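Just one protein chain is left out here, and the rest sit where they should.
Chain IDs A and B follow the sequence of writing; residue 1 opens each chain.
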Amino acid sequence: MNETERDSQLSALFDGELAADPAALVTRRLLKDPALRATWGRYALIGAVLRQEPLLQPAGGRADLADRVRQSLLAEPELAPVAPPPVFAQPRAGGWRRGLTGAALAASVAAVALLVLRWQMPVAEVPLAAQPSSPSGAVVVANVAPQAASGVLPEPVVSSSVEDVAHSYTTPRQAAPSGARLAAHLVDYVVAHSDYASPGVRLSSLSAQMSGSMDPAENTVEMTKDEVGARR
Amino acid sequence: MSDDVSDLVLVQRVQAGEKAAFDLLVRKYQHRVVKLVMRYMRQPADAEDVAQEAFIKAYRALPQFRGESAFYTWLYRIAINTAKNAIVSRARSPVEYDLDLQNTEESYDLQSRLADHDTPEALVLAEEIRTVVNQAMDALPEDLRTAIVLRELDGQSYEAIAATMDCPVGTVRSRIFRAREAIDRRLLQVFDGGLGRVEELA
Partner (left out) sequence: MHAVKHPWTRSLRAACWAGGAVLWAACSAAADDPRVWVDRMNQALATRNYDGVLVHQLGDRQDTLRIIHRIQDGHLTERLLSADGSGREFVRSDNELVSYFPDRRIVVVERRSRSLGFIGGLPGVDANSYSQYDLGDAEPALVQGRPARLISIRPRDGYRYGYRLWIDEKTSMPVQTQLFAGDGSIIEQNTFASLTLPAHIDEQLLRSQLPTDGYRWLRRQPPQFKPGEKVSWAAQALPPGFRRTGVGGTDGGNKPVSHLLFSDGLVTVSVFIESADTPPALTRNGTPRKADGPAQLGAAAAFTAHLDGYRVTAVGEVPPQTVRLIAESLRPQPETATASPVAPAH
C-alpha cells in the first residue's frame, strides 16, 4: 500500500467512512505514529476554519485545549477494561446509488426499513392488502401487532436530550367541540384553507371527515355515469 | 451519522484503557464543542474552561457509553449540561446570551475571532491559518471543493455526497482526501514543519 492509499485511509477514518477492519488497523497505526496524529489534528483544523469555529491555537506559552485536557487526564485513572461493549450498529446497511436500475436496485435498497414500533397499537388491522409481491415494490415494514382497540394512548418511545418532560406526549385538551355540525360554508372554507394550512400534516379536514364533524357529501353533486366511466 | 465507525473504534480503545485514543477524539471535536459552549458563556475564555470540563466529564462517563447514539451526540449533551451548570455556578454576573439565530453566521464569526484574541500571537496565527485555508479552497478544482464542502459544512456521508455529485463513493473519498492534501500542503508552511508539535502522548 503506497503513501497515498494510506493517507486516504486516514481521511476516510476521520470521516467515519472506513469499514471496521481497516479502521482498527489504521487506528492502531494512528495511535503510534506522531506524524499521523498531527495530520489528524490538521484535518480537524481545516473543518474548524470552514465552519467558522474557534481555532484554539496555542500561543504565548499557553497550551491548547486538547493539551490541557490531556494534562488533566494524566491524573485520572485509566478506565478499567470492561467486558467488550455490545456490537455497535453498523451504519449504512448497503449503499444505494443513482444509476442502478431494475433488479439490482430492487435487490440492494428497494426499501430502507426505518422504524418499528415497540408498543402495541390499538388498531383493528393495518391494511397490508396492497402489499405487492413483485420485488420491485416496496418492502413494507409495519411491525404492528393487531390488537383490539383498548382506548389506551400508547407511549411512543421518544427521548430527547435535556427535558424529557416537555417532549413526551400528554393528553391534549379538547380541540374540537363535540356534536356541533359546522355550517356548510365553514366546511368549504376549511377545505379550501387546508392547502394553505400550517406546516406539518394537512390532515385536519380529513380527520374531521373521519370523525363525523364534517359531512363528506356536503356541497356535492352527483356525477353522471359517463363521467364515472371516463375515470376508469 | 457517518462519524459512527471511527468514533466507536476510538471509544472502544479508550474503554480498553488507552487514554491516547481519547486525545484524538478531543482534537477532532474541540472546536465544535467550544463554539457550542460559547453560546452559553459570555467570556470566550470561560468557554474553553467549560469545554475542558465537559471533555473530562465525558472521559469519566465513557464506561457507561454503549453506543446507543453517536459519540458526538452524547458528547454534545454533556457539553450543554456542563455549560448550563457553569452558568448557574458562576453567580457573579447574570448571563444574558443573545441567541440571535437569524444572524447566525455573522455572530459566530465574530465570536470565533474573539476566542482567538487571547494573545496577539494567537490572533496572528489564527488569521494566518484562516487565510491560508481559504486561499487553498479558492484554488481547489470545483469537484474537490464541492466534495469537501458537502462533507465538512453539511456533514453529509460519502454515500449522500456520491448521490449528490453522481459519482461512486470511492471517488468521493478520493476527492475529499485530495482536497485535504492540497489544503494541508499550505497549512504545513504556516507551521514551519508541522502542526505537530510532534508530541509524546502518555
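Please note the rule applied: a contact is a pair of C-beta atoms (placed from the backbone, for glycine too) under 8 Å apart; a residue touches a chain by one contact, two chains touch by 3 or more.
The model shown is predicted, which means the values in this text are computed figures rather than measured ones.
Colleague: In the complete complex, the chain left out here touches which of the visible ones?
Modeller: A, B
Colleague: One chain isn't shown here. Among B:85, B:146 or B:171, which residue touches it?
Modeller: B:146
Colleague: Among B:14, B:36 or B:56, exactly one should touch the missing chain; which is it?
Modeller: B:36
Colleague: In the whole complex, what residues of chain A lie against the chain that is missing from view?
Modeller: Within chain A, the residues touching the omitted chain are 51-52, 96, 105-106, 109-118, 121-127, 129-132, 134, 136-144, 153-154, 156-162, 166-167, 169-177, 180-186, 188-193, 195-211, 213-214, 216-217, 219-223, 227-228, 231.
Colleague: Would you write out the residues of chain B that touch the absent chain, in ascending order?
Modeller: 1, 35-36, 68-70, 72-73, 76-77, 99, 101-106, 108-110, 113, 134-135, 137-138, 140, 145-146, 149-150, 153-156, 164
Note that in this section only the chains that are shown with their structure count from here on.
Colleague: Per the centroid of Cα atoms for each chain, what is the distance between chain A and chain B, given in Å?
Modeller: 23
Colleague: Using the touch definition up top, name the residues of chain B that touch chain A in the complex.
Modeller: Contacts found on chain B: 1-10, 12-24, 26-32, 34-35, 38, 44, 47-48, 51-52, 55-56, 59-60, 62-63, 66-67, 76-77, 80-81, 105, 108-109, 111-112, 115-116, 118-119, 121-122, 125-126, 129-130, 133-134, 137, 148-149, 151-153, 157-159, 162-163, 166, 168-169, 173-174, 176-177, 180-181, 183-184, 187-188, 194-202.
Colleague: Per the contact definition, I'd like the list of chain A residues that touch chain B in the complex.
Modeller: Going by the criterion above, the answer is residues 7-8, 11-20, 23-24, 27, 30-31, 34-35, 37-60, 62, 65-70, 72-74, 76, 78-82, 84-86, 88-89, 91-92, 95-99, 161-162.
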